[in-house]
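Of the protein chains in this complex, one is absent; all others appear in place.
Now for subunit A:
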Amino acid sequence: MADADEDAVRGTTVEATQIEVDLSDETQDFRLLNHLNFLTDTSSSSLPRRGEKDFEPNPTEFQADVLSASRQAMHNALAHPRLHNPKNQVIAIYAPEGPPPPPPVPPGQDPGKTSGRGASVSPDACVYVPSPKGQYFKNMGQADRKGVIWLLPEEALYLLERGSLDIRWPTSITGGTVEEGSEEEELSIPMSLQAAYACFIGRGGLTLERFTVFSSLKRIGYAISRAPGWDDSSSVEDSADEDSRNAYTQPVTRGAGLAGILGSIFNWINDPKSTSSTAAGPVIGYGIHRNYSDIYKKLAQIPWHDPTTLPTRNPLSTKPPYRVILHVFKPSTFIKKSALPPPDFRIAVINTREATTIPTLPELSALLESTPLDPPKGEKMDRQMYLRLRHGYRNVILAVVDQGVTSFLRVADVAFGRERLYESVGGSLGPKKAGNFRKKKR
């Protein structure tokens, strides 16, 4: 009946063919999930192409059907249960009190040496795995003396959420008759996803934003550890650090500087006929100049910021949330849990509802100073100036979480003053790409 009309309305579909779209930027059509036969073959499941969307709602049944199919697909995908095959089920137990305190150090023994295996269980850990098996404990959890693995709340929640861990309520909470050891496990109640969120978020400094960033990186394969700055309340009272923070208001710059310029003006006042006077003669002074480099060097009047001369400050002397709280390792980095290598990325997590403005220069600089110097290295960087500029001398990643939507930004401290263009005349400058000071990472 209304076929002609419907076709006409359907024709208004906007064809948006964009290249390089980040799939996670947009709400995806869950119908695409149906095409993924993930139950049989999880290894080769590539992500589907994004679906076509309509411009605006119209009263056609066709559109209503498509929408309802999309919603049904979404419903089905979200309703998928978390099942544990008895063959590879890993059971963990929630310990609301945290790990038992380490036994007191026997007198006469060096407190640093008693550690051995497992003295390093974090007091924030709250879930233990009596018989750990499987791949997940390679870069998560800390073993105590008895070989029991303790998980931090974010690790436990992540594993439970992906359906890889079966966390149980301790019988001390749910009560119940503990019948003959082995029966105990049968009677303990599995923790629901909801219960896990209720118990783990807010525990030991774990905010929902931090967990969102943690799990989104974890899902795509990175290994993550807490950085020393995790605890917001920890700070450095050291007076030396206070001094350096105050000193910060005077940015370290190189070049002639204001004093240099003033100095030359004073010189001119004192001795207006001096050949080195700037006001009465050429900036570079009289005389014979045989070399452009020397001339340019003398022309360099504008002070510039040199990140390599900055003192590295204690990560704890920064102000939350502009503070590194997560250390991230690429999947290719070899991880030994007891001796972590230097991280590949340092991440600060920012909640947009609590920090509504962009960070101030002091906040950002303090954050950058708390990261180690990471100058551009490698053959490619040596050749291409713009790569060097983009890489910078210190860098940090800001994970900005807006109500569950995360954006990652890489902030680098760039030394434009170190790149002397006049010295590289004739040399290759690399492809002329924009050397952005701040670039969006994804």
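Throughout what follows, contacts are C-beta pairs under 8 Å (C-beta built on N, C-alpha and C of every residue); 3 or more make two chains touch, one makes a residue touch a chain; residues count from 1.
Note that in this section contacts and distances are computed from a predicted model.
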Discussion item. I notice the complex is incomplete. Of the names "AIMP2 thioredoxin-like domain-containing protein", "Ribosomal RNA-processing protein 42", "tRNA-splicing endonuclease subunit Sen34" or "SAGA complex subunit Spt7", which is the UniProt protein name for the chain that's not shown?
Written reply: "tRNA-splicing endonuclease subunit Sen34"
Response to the item:
In the whole complex, of A:57, A:100 or A:287, the residue touching the missing chain would be A:57
Discussion item. Touch as defined at the start, partner being the missing chain; which of A:124, A:144 or A:166 qualifies?
Written reply: A:166
Discussion item. Of the residues A:235, A:314 or A:407, I need the one that contacts the missing chain.
Written reply: A:407
Item to complete: Determine and list the subunit A residues touching the chain excluded from the picture.
Response: 14, 16, 23-30, 33, 36, 38-43, 45, 47, 53-57, 63, 66-68, 70-72, 74-75, 77-87, 89, 158, 160-164, 166-167, 169, 173-177, 186-187, 189-195, 197-199, 201-202, 207-208, 212, 215-216, 219-221, 352-353, 400, 402-405, 407
